[in-house]
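Here it is, the structure, as structure tokens.
Only one protein chain is missing from this complex, and each of the others stays in its spot.
Then we have chain A:
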């Protein structure tokens, strides 16, 4: 027993010594390294280490901000003023961190948001509870100074509560976004006029939306989405571009057919989609648009997608697949 206890003491001591040795490891030549090599070293650091190095001096701040960074997800809460970040460590493990503010407003967190929007490649970003009071004009100026228009590299964006302030952030996002989800809880003024002028919205491959307040009792009328389809018809939208509008009224399909009657190529029930489909032409003869209304538990989902003109009806499920909607 004594020997066992002593061995444990030795092991603990050895571990402490190893830790101390590591803690004192230094590399005082950092500033003597050429900037491109310092950037490569920064490239091996995780988000949190970069964040701390960024705080050491103006020179390192500039260097850190000039190196691209991979971020798994960011959640910006416009009411609690919290920034939740998930990132990968060098060995691939995922770690999460929450940055909060003591009072109202993001305060110094706005610089963190600016840095991430400028330098990070973000797999998923969520904006929660953003309203006109979430950021001040001064904070907007800071973001404007740090982040050029159409530069933020975000793959999937989920806006939980649409408000005009969101347009400010959408202006910053690049035009290669895969997926954009906009959920509404307000129900009023869901007009796409402003949204459709934003490049990141215009180019997004998959746009999903829902208006929760109008759910069940008074679902959303599909005609609010028709201006989007009209731009696809006119502006040569790429094959695969898709709109999924949840919680729409059951007359959505007949309204779609009526609205685009002059472009209608065919309509009827599809055996592969298991729903009514209508195929309309576009200004580009090699592309068509397929519209469908999928029923799910007494709720209706409008799905519209750009397809190749040569696509045969038995392959519609490649573009509209009810199973993958949720």
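The rule is short, and it goes like this: a residue touches a chain if its C-beta (ideal position, glycine included) is under 8 Å from a C-beta of that chain, and two chains touch if they have at least 3 such contacts; residues count from 1.
FYI, contacts and distances are computed from a predicted model.
According to UniProt, the chain absent from the figure is "Skp1-related protein", selected among "Transmembrane protein 231", "Skp1-related protein", "Cell division protein kinase 5" or "Proteasome subunit beta". Annotation: of A:15, A:37, A:97 or A:196, A:37 touches the absent chain (contact as defined above). Touch with the chain omitted from the figure is made, among A:11, A:68, A:178 or A:314, by A:68. Touching the omitted chain from chain A are residues 25-34, 37, 39-46, 49, 52-53, 55-60, 67-70, 88, 90-92, 121.
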